[in-house]
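Note sheet for the following structure.
With one protein chain held back, the other chains of the complex are shown just where they sit.
Coming up: subunit A.
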Amino acid sequence: MMQHLIVFPVVLPLIAGILMLYQRQGLVRYKRTVSVAATLLLLLVAIGLVRQAASGDVTYYALGDWQAPFGIVLVLDRLSALMVLLTATLAVGAVVFACAGDDEKGSNFHGLFQWQLLGINGAFLTGDLFNLFVFFEVLLLASYALLLHGGGKARIQASVHYVVLNLAGSSLFLIAVGILYGATGTLNMADMAIRVADLPVEREGLVTAGALMLLVVFALKSAMLPLYFWLPKAYASAPAPVAALFAIMTKVGVYAILRVYSLIFGDSAGDLEALEQPWVWWLSLATIAAAGAGVMAARDLRLLVAYLVLVSVGTLLAGIGIGTPQAISALLYYLIHTTLITGGLFLLAEMIGLQRGKAGTRLVKGRPMVQGTALGILFFAGAIAVAGMPPLSGAIGKALMLNSAEGTQRLWLWPLLLVAGLCSMVALARAGSTLFWRSYRGNISGSPLPYRQWFGVIWLLSAAPLLVALAGPVSSYTQATAEQLANPQVLIRTLLPDQATDAGEAQ
């Protein structure tokens, strides 16, 4: 049983999704029960996986018992366990929130939601480059349909851009995978690391081209600067629980960059070592700058949160650009914080919009809210956390990031990150005062919000104080994760005991 635990995050949402195919509409209670139960079960499995990975061992699951490098393997190390746990935590909040009524605005919400989880978990666990492509497609196809959930003009327009861009991205992914396969003769990432370590000189150009094309694809997924223009519109028009789940999607891109380049192009890769770093470093800084301007310019709360996602993506990528274990550790802490908080803010924006009637989430004068005080307190807490002010988790994450920059990197990162933080603070203060204080006089009307929505938001936003209270254990876990990533040889030896020793002797 325990050795099969690794495959559960993939199989569990798959089965739950299939169960919900039984009927397209209706059976609301049945679907909600199955969906929430499956997500909670996923959370338990993820906790089990983190406990298993925390020991520092790398474990793997060979599907169909075909051993690497020929079969497809799911690999569990500290990083993938952490990402699966983060996905499950986010999903619990989003799915409970959706049960308040968002799931009934279109068909098959819960089924698609589960399949999106399947794709995300698969992408985090797989140890095979082509399989990564397949899981990317699974999560994208589910996300296309979820983005359209409920219909409407804005969603369709945003979807056209999102779908076309991602289809072009998928083609590029396949070309990059093809080049890397042609040059190294393998698709298993651990095996590829061995092959890249003793690559003939004449193939270095080809592998560099493939690796950098792969970076373009991951940059599109993670919304790095020249490739982020799809994100604000798509996230701002998606239904709230979907937008909350999408908070993890950009992190799939960040994860893929971390995984592929630390494993394949780590310190054994010779001339090709860390070939992505200069690109990621400069583009991440540009992303932070552009996103800071976007935060200031946003005239809608949801758009504002979408740009805050971009600020966080830039910050995370800057951590990859620095590349030291200390920076990776800071990045992972910040990643947990930003995923949960921005997810929570998307949900909160929806609740605020529901109570303001026609004005919605636009930052204009509107009618007063029935539960304005409670929403205001949550908004205040979320804003402090996401802008990186003490005493909540954003401050710690940001301080760790700033501290990990060295030498001239500080000269670039510190002003940019701090100014972007200031921009977020100004924009959020302006948004908050407009939403909560500038309202028309008159009697307050409207109905209170359902408890499920409150639960979803509080579940996600409570990460901010919890991450401060548990900063010690969390940061020691991320520290250990960063050290594990810096030593990919352990993973390679676990997966391929024979080849790894051969390569070791050859060196």
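Here are some notes:
Just so we're on the same page, contacts are C-beta pairs under 8 Å (C-beta built on N, C-alpha and C of every residue); 3 or more make two chains touch, one makes a residue touch a chain; residues count from 1.
Quick note on the criterion: contacts and distances are computed from a predicted model.
When the listed names "Na+/H+ antiporter subunit C", "Bacitracin transport ATP-binding protein BcrA", "NADH-quinone oxidoreductase subunit J" or "Branched-chain amino acid ABC transporter permease" are checked against UniProt, the chain not shown comes out as "Na+/H+ antiporter subunit C". Across A:3, A:33 or A:171, the single residue that touches the chain missing here is A:171. Of the listed positions A:160, A:377, A:429 or A:470, the one in contact with the omitted chain in the full complex is A:160. Mapped onto subunit A, contacts with the missing chain fall at residues 130, 134, 137, 141, 144, 148, 151-153, 156-157, 159-161, 163-164, 167-168, 170-171, 174-175, 177-179, 181-182, 187.
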